[in-house]
Each structure stands twice: as structure tokens, then as C-alpha cells.
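With one protein chain withheld, the remaining protein chains of the complex are depicted in position.
== chain A ==
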Amino acid sequence: MERSMAYERDLNLKATELRLGLPGSDEPEKPSTTPSVRSNKRASPEISEESRSKGSSCVSSKVESGERDSAPPAKEQVVGWPPIRSYRKNCLRAKKNDQVDGAGMYVKVSVDGAPYLRKIDLKVYKSYPELLETLENMFKLTIGEYSEKEGYNGSDFAPTYEDKDGDWMLVGDVPWDMFISSCKRLRIMKGSEARGLSC
């Protein structure tokens, strides 16, 4: 029970993560599954000594990602999980490669100063005005008017996004289709940083 509570605490921390760091300084996303440390923590009296010492040698490299003490930086694929047959996986993988957007394009949205992030499905929107209006409603703020020369005028907030190359870009510069195919996450910057962008 202790272990599962510890896990729950971990989860809550993630959900309420404060993001005050500069773009690009974020740690890589940790895998959402608990690195299984059951082999160490388990000390149930009913389990015989011999099977403990042997059993804890769970070093099958196939399941290393789930079984190590330290979380690997990137999520390793575990063999055969989720349990989908290769034939089906291959058929659908081909489809994903064909399509840029697939089924649903959820990206995280953060706002400087807000205690937690939100997620939105970019596929739902057809244009920048729609997206920006939604963001304004979601976070109860005003973003202002976009202009190519000056960025976002008339407010303290500027919507930015991280693209496929890891660069932070101002929302609105590129055509909508290009935007949704390259946008990985959104961040609404506030204050002096935001004003800096519009100069």
C-alpha cells in the first residue's frame, strides 16, 4: 500500500507542476509509469528467502524500462506492450506516416504564472483566431492582435510554441497547416519576455 501511495503522490506532483523555467530548460518528460522497485521493497514474510534472492534478479533487458530503479530519460518501448499484433501495428503505422496529423493532436498549453497546464486538441481548430479565442477563454486572459511586424500588441501575453526542431516560435508566423504539423507544445508568455518578443 505504501508503494502505491508514493506513486499517487508522484502523479499529483506532475499534474500541478509549476513551470517557471525558460523554454528549452525543461527536463525531458519523465515516463508516467513508476520505475518498478518492487524487487527491492518487497519484504513480505511469507515469501521464502531463496526465491527472493533469485527472484530479484529481474534484469531482463527487455523490461528494463519498467524495472530499473532510476527512470530512464526517454520512454523505452517494452516488447509486446501494449498487446497489439504486429500485423495491426504495421498497418496502422503506415497510416500514421501518411497522415501528418493522425487522429487527434493534443498539445500541452502552459501559461506563465498559472499553477497547472492544460491540453488541447489542435485538430479541433481551423484557424489561428479560433485557437487564440479558445486560449483566451481557457485562461481568462487577453492575447491581443497579431501583426507580422510587431507580434502581439495590446496585452501582456504572447502565445508561443515549440516546434519540431525544439525552437520557440511566435504563434501566427507560419500558415496554419504548417503550424499544426510542427507544433509540439504551447506556452503563453507573460510580461517583459512577452513584450520583448514583439519588438
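Here is the rule we use: a contact is a pair of C-beta atoms (placed from the backbone, for glycine too) under 8 Å apart; a residue touches a chain by one contact, two chains touch by 3 or more; residues count from 1.
Basically, contacts and distances are computed from a predicted model.
Q: When you check the chain that is not on display against UniProt, which of "F-box and leucine-rich repeat protein 3a", "F-BOX PROTEIN FBX14", "Hemoglobin subunit theta-1" or "Guanine nucleotide binding protein (G protein), gamma 7" does it turn out to be?
A: Going by its UniProt entry, the chain not pictured is "F-BOX PROTEIN FBX14".
Q: Pick out the residues on chain A that sit against the missing chain.
A: Touch set of chain A with respect to the missing chain: 1, 3-4, 7-8, 11-12, 29, 31-34, 36, 38-39, 42, 44, 46-48, 50-63, 66-67, 75, 78-89, 91-92, 95-96, 99, 102-104, 106, 119.
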